[in-house]
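One protein chain omitted, others in place.
Presenting chain A:
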């Protein structure tokens, strides 16, 4: 017995580096920015949506994420499903370097994918938790624009915040 093929609606997205991605409607609706756009322009579904702020590398990762989470949500909730979601999220961020993590945050922020954004922000928080000021500086790629006196003053005012910091090992 063959199953009748169900026509799932596809949406086309074009990234900043001019790649086109065809995604199922359900997945595109996970991007609140796009969902809002379609709510306001119901006739626009045939058009290609430009995403000038998202690279193809980011978009393909994000599509993977949304696809997997949609599949998780379709199953019955249970503690083993929660465990699988946790493992998937951990794996999703583990291999990425700090740069790609930040790029993903920008993309998730632009596309307004709340759950992904929250998860990525947590991952960044986990990476800089308990680290030294220098480490955080390097992570964000920022220059120290304090004078030594100014920085020393902040530290002195808040001694309680500088105990128990992990040593930098990189």
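For the reader, a short list of remarks on this structure follows.
The working rule: a contact is a pair of C-beta atoms (placed from the backbone, for glycine too) under 8 Å apart; a residue touches a chain by one contact, two chains touch by 3 or more; residues count from 1.
Here, contacts and distances are computed from a predicted model.
One chain of this complex is left out of the view, and of "DNA repair protein RAD51 homolog 3", "SKP1/ASK-interacting protein 16 isoform 2", "Integrator complex subunit 11" or "Anti-silencing function 1Bb histone chaperone", the protein name its UniProt record gives is "SKP1/ASK-interacting protein 16 isoform 2".
From the set A:70, A:93 or A:124, the residue in touch with the chain omitted from the display is A:124, counting the whole complex. As for the chain not pictured, it touches chain A at residues 99, 102-103, 105-106, 109, 117-118, 121-122, 124-125, 128-133, 136-137, 140-146, 151, 154-155, 157-163, 165.
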